[in-house]
Structure formats: structure tokens, C-alpha cells
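I'd like to ask you about the structure that follows.
Every protein chain except one is present and positioned as in the full complex.
Moving on, here comes chain A:
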Amino acid sequence: MITIAIVEDEEAYAKQLTEYIEKYQRESGKSIRVIRFSDGDEIVEKYTGEYDIILMDIQMKFMDGMSAAEAIRKRDTKVVIMFITNMTNYAIRGYEVDAMDYVLKPVSYFAFSQKLDRAIKRIPHKAGNPVIVNTADGIVRTDTSSIYYIESEGHNLIYHTTDGEIKERAKMQDAEEKFVPLGFFRSNKGYLVNLEYVDGVKDGCCIIKGEALLISRARRNDFMTALTQYMGEH
């Protein structure tokens, strides 16, 4: 279930957007709940954080879209904000409030559906894929978005996670097969890094939570390409 807030003071536009979302829902098979606000201050005052996507008109009577977005960002850095506007010069400053995109008025269904599609893909996942690790002391349940990187040490794999290290007797090659489709990359023989946590690249190493992990020379280009692609798709 996806929750979309429409913040639009003009009744006609709000109605059109709702219709478009309904049409999109039918076409994509996704279930969407729409909540309507008729001004910026309305959503800011009652902000609950239950929304996945906010469609926000820029020009509104009491509180304009930019100010409302600024206020929302202070409380919620994750929600996907998309502006609706007829002024391109304003919307271009959307980066200041980390807006994903904007829709130009008059809104065409095609452009809207494409942008909505992308916005839905951008909704941050609350948890990653579940992972079960068989340690010597029993089973540990975690998920991909809690794993920073996986290190191989002898016949063991060490999972560096948000809750510390977990040791498992397993092969790196098997882990690679399992985790690469989930957004990991084998940066060299001994490391399988979660691209989500790559903060930077410096001197041939990738930086994960302050640790510098060497990227093997032969994989450097592939690593950067994978990281670029990951950024584009997440």
C-alpha cells in the first residue's frame, strides 16, 4: 500500500491528479491511498509521516510549496517530494529541499504516470531482504540493509552489521552469488560490500562507515560502474 499526499489548493487540479492516480492504479495494479490537503500549512501542521510520496503545488495561498517542503524536510528526510508547477524557474530550486522531480502544469497523464512510477521506485525500503546466518551459536536473523560488508577469513565469512560482527562458516563464492543481485559488489577477493553503505572512494579504497576497504585494481572500473548504476536505481 502506497500513501500519496496531494497538496493542491485548486480543486480542479486536485481532482485531475486523483483521477490520474486512479488510472495509474488500474494500469499498474498497485494499491494507492490518496490523502488531500488544500494548502501547505495544512499538511505541515498535521504532519504524521505516514506518506510515501507528497505531490505539492508550488503556488498556494497561505503557505507555498517550497516553504512547506522545507518544514517537512526538517521532520522527514525520507519522504519523496514531487512538485506540481507551471513555473520552471521555481521548481528548479527543488534540490534545496531534496525534491525528486516536478510535474509541469497542465499535467499530461503520460508524463505524470512515468514520474509517479519512478517516485514509487524511490520510496525507501524500510527493511532489506531477510538474511539468515548460521553461526556456531545458532541462527541469527538479519537483513541486507543491516549489513555493511562481508569479509572472508579462512573458511569463515564475517558479516559486519549494524549490530556488530557475525561469523559464519561459508564460502565467499556462494555469498557472492546470493548477495550481488541484492545490491552488493565483490570489491576484491576478501570483501563483498553493500553498495548502499559506500560513502566514498579514495586512493583505490571504498569507504564504508569510516573503514577503507581495498578495491582490487582489476575490479575498479566495474565497481564504479556498479556503484553509479546503484545510485541511479536507488
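FYI, contacts are C-beta pairs under 8 Å (C-beta built on N, C-alpha and C of every residue); 3 or more make two chains touch, one makes a residue touch a chain; residues count from 1.
As a convention for this text, contacts and distances are computed from a predicted model.
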Task: Identity of the absent chain, which is to be given by its UniProt protein name, from "2-oxoisovalerate dehydrogenase subunit alpha", "ABC transporter permease", "ATP-binding protein" or "Cytochrome c oxidase subunit 1" - done: "ATP-binding protein"
Open item on the list: Given that one chain is not shown, which residue among A:48, A:86, A:162 or A:228 touches it?
Closed with: A:228
Task: Given A:34, A:123 or A:207, the one touching the chain that is not displayed - done: A:207
- [ ] Mind listing the chain A residues that contact the chain we can't see here?
- [x] 88-89, 91-96, 98-104, 108, 110-111, 114-115, 117, 198-202, 207, 221, 224-225, 227-229, 231-233
